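Now for subunit A:
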Amino acid sequence: MPKKKIIHPITVDHIARIEGKAGIEVILDGKKVDVVNVNVFEGPRFFEAIAVGKHVEEAVAVFPRVCSFCAAAHKITPVLAAENAMGLEPSEQTMKMRELLYIGDFIQSHTLHLFFLALPDFLGFPDVFSMQGAHKDILNAAIALKDIGAHIQTVIGSRAIHQENALIGGFGKIPPKKSWETMRQKLRSLHDVAEEALEQFVGFPLWPEVEADRVHLALEPIDGTYTMFGNTIHASDGSKFKANAYQMRISEKVVPHSFAKHGSYNDQPFMTGALSRFTLFNDRLSKRAKLLARTYEEYLDAKNPLSNNLAQAIELIHYIHRAEIMADELASSIKPNERRVEFEITKAATGVCVTEAPRGLLAYTLKINKNGVIRAANIITPTAMYLPMMEADLRRMVEGLLEQGITDSKTIAQKLETVVRSYDPCVSCSVHVARVK
Partner candidate 1 sequence: MSKPDPMKTYETHKCRLLRVYGLTEHEKLFLFRFDDPEIAQSWRFMPGQFVELSLLGHGEVPISICSSARRMGFFELCIRKAGRVTSEIHKLKPGDMVRIRGPYGNGFPMDRFYDRDLLLVAAGLGMAPLRSVFLYALDNRWLFGNITIINSSKLGKELLFAKELKAMRDIATAENIEIIQTATRDPDWGGLTGRAPTHLDKVNVDPTKCTAALCGPPRMYKSMFEQMIKLGYDPRYIFVNLERRMKCGVGKCGHCNIGTATSWKYTCKDGPVFDYYDIISIPGLI
Partner candidate 2 sequence: MERSKMILPDHEIIEECRDVCRATVGVYVLTSCYGCQLVMATVQKIMEIANLVDFKCFYMVSSKSSMHEPVDIAFVEGSVSTEKDLEELKEVRKNAKVLVAIGACAVNGGVQSWSEGDLNYDELYASVYGDSKIKYKGLQAAPIDSYVKVDYFLPGCPPEEDEIMYFLSTFLFGSYPEEIDYPVCAECRLEGNPCILIESDAPCLGPITVAGCKARCPSFGVPCIGCRGPVPHDNSWFDSLALIFRNKGYSKDYIRERMKIFCSFDKNLEERLEKVFGRKK
């Protein structure tokens, strides 16, 4: 077979401002786009393999280390999976605290992505540090939001990253009434600040080149609210399925250019994340968030991945409000001695849990033997799920730009990075992934 002639090599060796190590490689065959790869060279960490043979309590302490941006997600999801396996019912207070902890994670993760990673693109800076002179206000907002996300997680979880206070069965220590009151006060003062991100992203055009029909998957939130827990996954093609049967519809395969596997829904690329959640369940958002979403409807296009930034900004507002309500409830109802449900593992079982992490669906399956030792583990992270869709969007972007006669590889590369970033990929978390069946 003759070697393909490479006319314009478009490569980004190391995409900056994302979490994890990945590059973009575009190979053109004549004027046609031949290959568009997101090369993931972040090293593998084999979480599912190393957890085998270890006690489930140790394993759930290790899983958050999959990802620092969504450590709480990787803590709470396996904890719930383990509890499902044991048939353990956590108390209502425990679930509330977990949800609030998870919200803290959302606030921190979305803030970091929007302000620290994505925004410099739109304002034309290489990084957030260089924005100090021109955009002091934006930075102050970013820091205030990041701080409250970190604060919530520290109070409930012991620290902002890799929270050790969240355990199977409950918590090691319950923060006192005073802590919840302080938290609520802090949240209350951030209503306006929370809208800063939205204001920044509104007004930037959604590049038409990446616009395309796509299937969105999101978890139907419990209790008719808009949150990260649920039991049924909805797809924008109209179908629904039980979350704990995710392995029937969502699968992963190995590709040679990536340590992260590629996920698919019914063998098709799909999208998951803030935009998917927004698309499927925006009518459940809190009042203020809903109102703002209506106002800026034109920028929230389910067909365009660049809208994901805005969807995150809307969620940020929603979660600041929701967190305040929850902190308020906890302040009045907190029972400091209701810490942990005692448990004893006596029989082998498998537990599944799917939650909505900041970047989309996160699925854990843990198989535990009668001694509480992990026999098998399966983790599918959002980034692994949407990588094929991201590659498809990049291909569309290149093709669209080439059609417009834009051939400068540097210009193209820069635009591609922006598209990648809008997905808020979490590369280190996507690398390791599930056992091949």
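Heads up, the rule we're going with is that a contact is a pair of C-beta atoms (placed from the backbone, for glycine too) under 8 Å apart; a residue touches a chain by one contact, two chains touch by 3 or more; residues count from 1.
The candidate set was assembled so that all candidates are chains of the complex that A comes from, given by their letters.
This is a predicted model, so every value here is computed, not measured.
Novice: Sort out for me which candidate, 1 or 2, comes into contact with subunit A in this complex.
Specialist: In this complex, the candidate that touches subunit A is number 2.
Novice: Would you pull the subunit A residues touching candidate 2 in the complex into a rising list?
Specialist: 14, 16-21, 41-55, 58, 61-62, 65-69, 71, 112, 116-117, 120, 126-130, 132, 139, 146, 150, 158-162, 164-165, 167, 171-173, 253-259, 339, 417, 428-429, 431-436
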